[in-house]
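All protein chains but one are shown in place.
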Amino acid sequence: MTLRRPPTRAELRRQRMEELVTYPLDWLEERSGLVGGIRYFLFRNVPSDVNWMQTLGSAALTAFLVQAITGVILAMYYTPSAATDPATGKPVAYESIQNITDHLTLGWLVRGMHRWGASVFIILMFLHMGRVFLFGAYKYPRELNWIVGVLILVLGMMEGFTGYLLPWDQTAYWATVVGINLNGTAPFLGPWLAQFLRSGQEITGETLTRFYSLHMLVIPAGIMALIGLHLYLVIRLGVSSPPWSKEAAGMEPAEEEPVPARRPGLMRPVPRGAGAAAIQAEPGGRD
Amino acid sequence: MAAIPKEKPSRIEEERAQFARYKADVKARGKPFYPYAMFHDTIMSLVVVAVIIGLAAIWKWTSYGPHHDPTHPGLLGPEVTAPADPGTTSFVPRPDWYFYFLFYLLRIFKWPESVFLGTVGIPTICLILLFALPFLDRRRERRISARPVAMVAGVLTILSMAVLTWKGATAHEALASEVIADVPSWIQKEHLPPAAVPGAKLFATAGCTACHTYAGAGGSNLGAPDLTAIGSRHLGISFQIRHLQCPSCVNPGSPMPHFASLGYKRLHELAVFLEASKGVH
Partner (left out) sequence: MEPEQPSPDTERASLHEETQVPPPTLWPAGFAIGVVVILVGLVVHPELISPIGAAIAVVFGYLWARDATAELRGRAIVVEPERRERPEPREPAAPTGLEGVAPRPAVETAVTRSRFLEGATLGLGGVIGGLITVPVAGFAILPSYLGQKQHKVDLGPLSMFPLGQWFVATFTTDPAEGEVSRRTAFIRNNGTVADPKTGQMVPSFTIISNRCAHLGCPVQANGPSGAILGQKTVFERTANGKVRLIPVVPAGYGCPCHGGQYDTEGNRTAGPPVRALDRYAFEIDNGRLVLLSTYSVSHVVGTGAQAKIYKYQEAGPGQHVDGPEQWFYPLQPPHH
């Protein structure tokens, strides 16, 4: 037991302030158990030698969140219609993006962030994948996490593909023509898959709305579910140490190669004088 | 009593033991995620958001060019491109940059029987290998120096994807819609006389650059020679016309198509251009 004197006024104030914070948290925890979960996530131990390279995963998550938020805002102003606006002769979808870029406050910023955020997201996913490969963090017990991660990568690239069509300009249209036809060359089911993606035999306005639905609803739902699973596995299985770390967590006590014993005849000790002379007289010397 | 020899533990038992050691190590010597590791994550996330905003800003402010033209390419490409035209004959389709490696793979497999390798064969195999990696590499070893196969495979993958992406980015087909813009620089580089200019424009739009290279433009296909200095061979205008009308008559086995349909007047213009092309000085 330390102090026995009565608490000072400052200490009482602090105590009451702490209670003010902990009371709602305890209320929530008692009724849901969520606070405990968050506390576990925040205060769990990670190896003390974690590297900066291991921030790439959360960086990819941040990029995805940027995409989600800017995407939601863009969806409030974008119209997925390939019909031609009779007033201007341009497609309605194309014009809605012009409107976002030119007329809405900071519309250019949201659109630009969404477009470049896609590339950043994919780059970060590849870098993160490379880091995991380098660290050997796909081995036991993280095999399932690797598979989930590859699925997220594939879905991420599909998200990029479906989103590429939405501006409905020349690049969008023709990249989609080739992409869908590529799927169509798969044996047996290829033509059916291509026709399903295209919603018909030719690319029409229905293709645009279909891609919009895939891009906004189906693939993001898949990505978010998989990210949830991915994060759960990371928290459950733990973060690995860098493989080159001297105090890597989980390292076996005697992991260095034992020094090979001296074998007679193999490493004959060279007499001093002869050694020095031997070094000076190099065969095929420099002069 | 004879001592029972201790059996070597199975792989899964060793893996479990290592994982248990890992958990114990982290519990004993680890640091709390918040604030230590989360601080690094936050800094990195800030960098990511700053980069995204920066790219968006640079895109807007460089894409307008000196005359406030949103179709001006700028550093990061134009902000405005032409609306979709399904009936175009001058557009060069390209996918988004992260698909360039697949795009270039399609350009590698030119023989029709091998096309499926580029479209579905190789990408599917690579994806399967990627999924199956934890089951292909089951060694517990994580030190880089002791994983030669993994490191070599990883480096090769990264290099090949980088090279394929770069080649995809710089690939061009040299068809009429792209090459016609090069004609002024040809006139300058080759010091072409005015009589050769109609032939230069014909050369640019007739698809010759699909197989021939000329002054740095065009692609080399089917063994077609570079024509930058074809005039210095002094083959003569009449030879050029005869060759253009029926290449395989003059040069047996030549895969070059016949250009007789252009008509004598245009063939003559082309011949004048070819004979005037004495090389870049």
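When the chains are written out, they are named A and B in that same order, and each has its own residue count from 1.
In this text, contacts are C-beta pairs under 8 Å (C-beta built on N, C-alpha and C of every residue); 3 or more make two chains touch, one makes a residue touch a chain.
Worth saying up front: this structure is predicted, and the values here are computed from it rather than measured.
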Which listed residue (B:T42, B:T62 or B:T88) would be found touching the missing chain in the intact complex? B:T88
Omitted-chain contact residue, chosen from B:A153, B:A210 or B:L235: B:A210
Under the stated touch rule, tell me which residues of subunit A contact the chain that is not displayed. 26-27, 30, 36, 39, 82-84, 91, 174, 177-178, 180-182, 184-185, 187-188, 190-192, 194-196, 198-205
Touching residues (missing chain, whole complex) on subunit B: 84-93, 106-107, 109-113, 115-116, 118-119, 173, 175-178, 198, 201-202, 205-208, 210-211, 219, 221-222, 255, 257-259, 261-263, 266
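Throughout what follows, only the chains that are shown with their structure count from here on.
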Inter-chain centre distance, subunit A versus subunit B - centres from mean C-alpha coordinates, in Å: 25
Parts of subunit A lying in touch with subunit B, wherever the complex brings them together: 41-48, 50, 52, 54-56, 58-59, 62-63, 66, 82, 90-91, 94, 98, 101, 108-109, 111-113, 115-120, 122-124, 130, 133-143, 146-147, 150, 154, 157, 160-161, 164, 168-175, 177-179, 182, 185-187, 190, 203, 238-240, 243-244, 247-252
List of subunit B residues in touch with subunit A within their complex: 12, 15, 18-19, 21-23, 25-27, 29-34, 36-38, 40-41, 43-45, 47-49, 51-53, 55-57, 59-60, 76, 79-86, 88, 91, 93-99, 106, 115-116, 119-120, 127, 130-131, 133-135, 137-144, 147, 150, 154, 158
